[in-house]
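Just passing along the structure, written as structure tokens.
Left out: one protein chain. Kept in place: all the others.
Letters A and B mark the chains in the order given here, with residues in each chain numbered from 1 onward.
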Amino acid sequence: MTLSPSRLLAPLVVGLLGLALWALVVDVLGIGTFFLPGPGEVVTALGESWEPIRAAFWVTAVNSLWGLAVGAVLGVALAGVAATTRLFDGMLGPLVAILAVVPIVAIAPLLYTMLGTDQETPRRIIGGIAAFVPVFINTLRGLRQTTPLQRDLMRTYAAGPVQRFRTVTLPVAIPYTLTGLRLAGSLAVISALVAEYFGGVNNGLGSAIKNAATSNHARAFAYVGGAIVLGLLVFAITAALERLAHRAYGQHLDHRRKR
Amino acid sequence: MVAGVLGLALVVALWEGYKQFGPESGWVIGEARILPRATDLAMPHVWEMVTRLLEPETSASTSSPLWLVILQAALVSLGIACVGLLVGTVVGLALALAMDRFQVAEHGLLPWIVLSQTVPLIAFAPMVKSWGSNIAIGAWEWPAWMSVAVIASYLAFFPVAVGALRGLQSPTVEQRELFRTYDAGYWPTLRKVKLPAAVPYLLSSLRLAAAAAVVGTVVAEGSIAYLDGIGRKLIGYGGQASGDPAKAWAPIFGAAVLGLLAAGVVWLVGVALRRYRRGEAT
Partner (left out) sequence: MIDDGKATVTSDSPSTTPTSESGDEPATPAVSLAGVTKQFASKQGQVQALADIDLSVAPGEFVSLIGPSGCGKSTLMRLVADLETPSAGTVQVFGKTATRARKDQDYGIAFQQSGLLAWRTVADNIAVPLELHKVSRRRRQERVAELAALVGLEEFTGHYPDQLSGGMQQRVAIARALAEQPRLLLMDEPFGALDEMTRERLQTELSRLVRKTGAAVVFVTHSIPEAVFLSERVVVMSPRPGRITRIVPTGLGPDVVRDEVLRESERFYELVTEVREALHARPGAGS
């Protein structure tokens, strides 16, 4: 991706315009000030609640990362099994397809009952399932991408299954897995956060937003800011990893065409 | 197909197996409980969940069977999710068209569109509801379900915008240059090449968007306390789970059915557009 001035300036301009519009609507025209605080108020609330926001940020971050890690590891592992065993693939396929379309957060209230309302585990489980789905699907696709040509070539070298895996299957699959990880990252964060909404200790960003949403909107928005930062951080890291993997192993994959 | 049923049976077997052999207080590491308590209260038997569905919802004499109540709630939520999906698709498509037409728009908007998905929608639910309740045109007042639909559309528009953009940019160089040699303007090229080529990409984003719309609907319903939908029931029955554990599972099945039905709607759209799906990669 080339770094043209337009690519850097345009989003900045749009962002500044949005900010100006926000300030205009709220501070100048005074529309809907109860539920939509002005940018100034949000910044003030940020300053006032800095410590609680930081603490809540860490709670949600840890939950998201646990979910992301476990979900990703499970996703890769099960995709590996599904790629080799036809039966397991047949069993797992429909289950994952159902998981992909069903709202996972629906089990949140129940998980708190099953595991205890003082637990962080329900949030991690929900984040984990949310992360598992894209990692599994993308890894499975990646493991199936070796072409017949490559398989034939390995056969002529009398390469054993482990060698075949290391030389061809794994390098081909890595870019796909990391794409899945990028998709999983943001999902894990949002899911873990929304899971806080349905119960559990009031210690994370999600529960703080819920509590502040009806009373102090400026503070709610300040916590939303924390959520945005968390989401962006996770996105930035997973997207960077994906880019690295594509550069190292994914040269043959479709890159954006020129206009 | 058979393997799918086997998979489901495996899940049931794992559930019941854990109930039978699992520790009473679950698996606890330090302060954290990793696996649930194996009691009947925390983990009802699978057949208990099924039979509970057939029983009346409440102990009131006029109460309908639970499965019916859940089904009705799921259908209400389905309707709202579909509205959200439709609105989100229209908005996403409009954004994709603008970003395809003007590269400046793509540079300026796409980063913000990506960022919009990091904002948790629960922050906006009360806001949207309160704005909505202030809107009245003549005798018509903004109904609560529309607030839910707005939030669902907020989650749905992102995959559509990104996927449709990729689809609009998918025609080959030869195809685009061919149309330039025909001196075909922007609109004929859009109608005859870009939009048909975008269909497979649009469909795969619609699948994601439908799932997102369902999540948005369920969470927003809970947040706004929209009584007719399945979201509110999830929270409500979940809260009663200590008294009636199997009942709390009913809205979860309902939510699963909701997700599957929404996926079915997208499948139907895919069937309608199958003419443009030739050469779609599996």
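Quick note on the criterion: a residue touches a chain if its C-beta (ideal position, glycine included) is under 8 Å from a C-beta of that chain, and two chains touch if they have at least 3 such contacts.
Treat the numbers as computed from the prediction; the structure is a model and nothing was measured.
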Chains in view touching the one left out: B
Given B:D40, B:E141 or B:E177, the one touching the chain that is not displayed: B:E177
Residues of chain B in contact with the chain not shown: 172, 174-175, 177-184, 188, 192-193, 196-197, 199, 275-279
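Simple rule for what comes next: only the chains that are shown with their structure count from here on.
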Interchain centroid distance [CA atoms averaged], chain A/chain B, Å: 16
Of all residues in chain A, those that touch chain B in their complex: 4, 6-7, 10-11, 13-15, 18, 32, 34-36, 87, 89-95, 98, 100-116, 119-121, 186, 189-190, 193-194, 197-199, 205-206, 209-210, 213-214, 217, 220-221, 223-224, 227-228, 230-232, 235, 256-259
Complex contacts: residues of chain B adjacent to chain A: 2-4, 6-8, 10-11, 26, 32-37, 42-43, 103-105, 107-112, 114-115, 117-123, 125-127, 130-131, 134, 169, 173, 207, 210-211, 214-215, 218-219, 222-223, 234-235, 237-239, 241-242, 245, 248-249, 251-252, 255-256, 258-260, 262-263
